[in-house]
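What you see is the complex with one protein chain gone and the rest in place.
Chain nomenclature is as follows: A and B, assigned in order of appearance, with residue numbering initiated at 1 for each chain independently.
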Amino acid sequence: MKYEPVIGLEVHAQLLTASKIFCGCSTQFGRAPNANTCPVCAGFPGVLPVLNQKVVEFAIKVGLAAHCEISRSSVLARKNYFYPDLPKGYQISQYELPICAGGYIDVDGDDPGAPKRVRLTRIHMEEDAGKNIHDAHGDSSLVDLNRAGVPLLEIVSEPDIRSAAEAGAYLRTLRAMLQYLGVCDGNLEEGSFRCDANVSVRPAGTAALGTKIEIKNLNSFKAVERAIEFEVERQSDTLTDGGKLVQETRLWDEQREATRSMRSKESAHDYRYFPDPDLLPLVIDERWIETVRASLPELPAARRSRFIANYGLSAYEAELLTHRKDVADYFESAATAHGNPKALSNWIVGDLFRVLKDRKLDEQLHISNWPVSAEHLAQLVKLIDQDKISGKIAKTVFEAMLDSAKTPLEIVSEKGLEQVSDSESIVAAVEQVLAANGKQVEQYKSGNEKVYGFLVGQVMKATQGKANPQKVNEVLRAKLIGSA
Amino acid sequence: MNLATLTLHEASDKLGRREISSRELTEEVFERIDATDAAVHAYLTLARDAALAQAKQADERLKQNNSVTPLLGIPIAIKDNFLTRGLRTTCASKILGDFIPPYDATAVVKLREAGAVIVGKTNLDEFAMGSSSENSGFFPTRNPWNRERIPGGSSGGSAAAVAADQCIAALGTDTGGSIRQPAACCGVVGFKPTYGRVSRYGIIAFASSMDQVGPLTKDVRDSSLLLQAIAGNDPADSTSATRAVPNLSEALNGDIKALRIGVPKEYFVSGMQAEVEQAVRNAIERLAKNGATIEAISLPHTEYAVAVYYIVATAEASSNLARYDGMRFGHRADAKDLSETYRVSRDQGFGAEVKRRIMLGTYALSAGYYDAYYLKAQRVRRLIKKDFDEAFKHCDVIVTPTAPTTAFKIGEKTQDPLQMYLSDVYTISINLAGVPALSLPCGFDGAGMPIGLQIIGKHFDESTVLRTAHAYEQATEWHLRKPRMEDR
Partner (left out) sequence: MKLTCADVRRVAVLARLRLTEDEESQLTAQLDAILVYMDKLNQIDTSDVEPFSHATVTTNAFREDRVTNQADADALLANAPDRDGTFFKVPKIIE
């Protein structure tokens, strides 16, 4: 019996607002414990929430980008449960009337011409909870409420995903979209972009849904994919062996690379949702929606198409360069500084990405912290195009540019790497090499083409690699033929 | 003359003319408290030193004629469910422990800015849940007119303090009648404005969709002055109304000619104390004599109000009280693990009535019951509001008794919670609809206990309510009577 995976993903994205969703506390990461708190987000007696308008704007932005229906009237509701990181004893979220409904995200599969459409169920706004930390002393926990009240968007997909790879692709696409919109920085490892997976299996070709199992504690894209693969196998094996699956929440154990049942004594939560009487129903009119729509930046898919059309890049190159908004920005500012997009693309995708990988730099490292600025890279390519240095020398210059504030021109000057292109020097070098390598010249004349490369190499050596290769070829060939 | 017996406008007048000082006034109020509170138990916390310091500042401002407001230098008592910065706030519950708030409720901020003197925090039913102040986690307050009787609730402490001249005026809150009913029991004026008129920020929440702050005062003019000082939009409260607050004193012009008064038949039913009915009918006649026209109207869904209230209010309260968990403030029990800590802290901290309401509210919201209880109640609530909308097409104000009986004896209704709930029948619909309503004295029964007359107005029409109340008050002398307190 072949089983097919049926996967839905729930993403919680922390929004890049300056202040929290219901109070004026800062959302800045990394402050001292409870520095970013006030009576409101700490759930003190007598406090009341007031909704941050920017959170609504961001929700509308994401809803429009994901082709959702924006609710003209939506409601904030209380989700009631007790936990030390939930100061009010309830989370303000949305239940029956979320701000966005429906929608979809197109994800590239194996065939770039035929993207997979993953439908969304809903998107809603809610507040984040604080953080519990285990105390070294053993019988206490420590609570930091800095994160309590940070705004979140919960993005729920339909169970349209059919493989772990597809799940990874969906997450990367969604994350890129949120980054492009400037609403979330998409950092899975730091927790600003969190994912839970709902996994079930069913006999291939059937329509009914199997038992849905929720997987939590997925802290990287790899973890998502591995956990899904593990879980699909576990569920399939269980059913094949005649066992039964119980609807539950499981945790991904990174160490053991397996999912395990949550040790929870409580039966299913009864959250007793009801509309929050401290907040008014949210009314969104056409005008507001259109204002937000007009402010939408160019989204990844559109930017990709434009890169292909305007810069003559291949689909593959365009994909790599638009994967992250800041990378696309980097490319475009370089291409604007010097009009050789193809070459720039190669340098970025080939050399620069390699350096980032070798240095094990955070996948999220923003371009402002990259070892080479867009401007300098453009200058480097310009030098090549102007024949001032050869492609090979450029690689050397590039290495020297890393982490240096010096321009490529300065480095070339300092190191004396200017390409040697004048006839006199090249002729002199060629003649010198031919004179010193009589045997090889004879071999060439007797028809051995391979020795030509050796001779070129000698000329380059004689000129410390700076000779203009094209000119070398011209002169060398001429001399060799000439001295026939 | 004992300065503590002055009304707010009288005291303000004398302060303005520098006949008296705020310090003198404040000192005499504290003397009065010292002499009478052992019998009345209106106060939970007194802020003597801070009050005298505020009085001193007020005297400075008065001397320099510096932004003189009606509240400047006036000693005000505050119900202990208002957060007061630096001053212990208990909500009459053990669960708050020795909680000292780091901030002031907006209404308190406004009082401070106006230069009022904050005397102290008054007793209430725990978490404002009750109609007698017997549910206080500390002690019951006693009615100054008869110490064996309840002062009403939940703002019993504030009402008693006003009646006993232990303050010049007081603030209370009203969720199901908690300002009006104690005002009726204690023979003072209690006003619950339109929902949203006064900020709820800094009020310990009971039922968020009904809680309102309002004044308890010795007469109607005082009520208009105190309400004026605290009303207005607050950006910190999303449910706070953006409607401008008119000059409420202008309403006190004594003119009720052609005022249309609606009298709902549902509010005059058997089970009412005969003397209460008589006093209220006399009051209605008096209003008619002064020019008003009387219309018989109907508020057909009145009989469902108590049921609706006790589902919706307890549901909201069950959620609002979840934050009292012993984690970040208040009482924390010594227990073996997290789960036990929650349960034991809350068990030890909450009284029986609070627990009962939390249980009821949790049940009404729980899976499988939400539609049948909470949602159903909210639908009927809309019908109750519609009753008022309809009625107000035919009248300007509605007049009723405030309570079916005068103040009952302490301990008389504590056995049967349902009986206690049913005594709220005349006040509760008003909170469900969010309309403004005021209670003022309209007589006394054979036992010498005050009877309250309730005047209900349209949304945001506090002016007409005040105008009607003022006209009635000035045509009678009930407001001049004071309880006889043996000074100790």
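Details
What we mean here is this: a contact is a pair of C-beta atoms (placed from the backbone, for glycine too) under 8 Å apart; a residue touches a chain by one contact, two chains touch by 3 or more.
Every value quoted in this text rests on a predicted model; they were computed, and no experiment measured them.
Interface note for the absent chain: among B:Glu19, B:Asp255, B:Glu285 or B:Glu303, the touching residue is B:Glu303. Across A:Gly63, A:Pro275 or A:Gly465, the single residue that touches the chain missing here is A:Pro275. When the full complex is taken into account, the listed residue touching the unshown chain is B:Leu338, out of B:Leu52, B:Val68, B:Val263 or B:Leu338.
Interface residues of subunit A facing the missing partner chain: 17-19, 22-26, 31-39, 42, 44, 50-56, 82-84, 132-135, 138-145, 262-263, 270, 272, 275, 279-283. In the full complex, the hidden chain is touched by subunit B at residues 97-100, 102, 194-196, 209-210, 235, 238-243, 301, 303-304, 306-308, 310-311, 318, 322, 325-332, 335, 337-339, 341-344, 346-347, 350, 355-356, 358-360, 362-363, 366, 373, 375-383, 385, 417-418, 421, 432-434, 459-460.
Convention: only the chains that are shown with their structure count from here on.
In the complex of the two chains, the subunit B residues touching subunit A come out as 82-83, 89, 91, 96, 99, 101-103, 105, 200-205, 207-209, 235-239, 315-316, 318-319, 321-325, 327-329, 338, 342, 362, 365-367, 370, 374. Residue ranges of subunit A in contact with subunit B, taken from their complex: 39, 42-51, 78, 80, 82, 84, 87-90, 143, 270, 272-274, 277-280.
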